[in-house]
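Right, one structure below, let's go through it.
One chain of protein is taken out of this complex; the other chains stay put.
Then we have chain A:
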């Protein structure tokens, strides 16, 4: 994910038109399961319609993947738009459980018990 070719032409990928050709989030892209939510900040009037749509969908916590599905846009596009919104202070994120904790047995047991309670 970090070594995207920078020479890709925007015109090759139509959805990237709405990111103005950007396929790079300027940092590590948000993982699909990262939770995002709109802040209380007022929307600046100059927002692009796609940014605006994201904010209207994010009145509660949603994952990046869900935002993409609700918007009907590929996650890779939504990741770019969300990064903009994070940078502007219009979206806050709750990052996924860090990989270092994936083998944390306490966390895994919690998931296990949560699943068992659904039986």
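Following the convention adopted for this analysis, a residue touches a chain if its C-beta (ideal position, glycine included) is under 8 Å from a C-beta of that chain, and two chains touch if they have at least 3 such contacts; residues count from 1.
The definition used in the following text is that contacts and distances are computed from a predicted model.
Here one chain is missing from view; checked against "ATP-binding protein", "CPBP family intramembrane metalloprotease", "Electron transfer flavoprotein subunit beta" or "ABC-type multidrug transport system, ATPase component", UniProt names that protein "ATP-binding protein". As for the chain not pictured, it touches chain A at residues 1, 4-5, 8, 12-13, 15, 31-35, 38, 42-43, 52-53, 55-57, 59-63, 65-66, 68-72, 74-76, 94-97, 99, 102-119.
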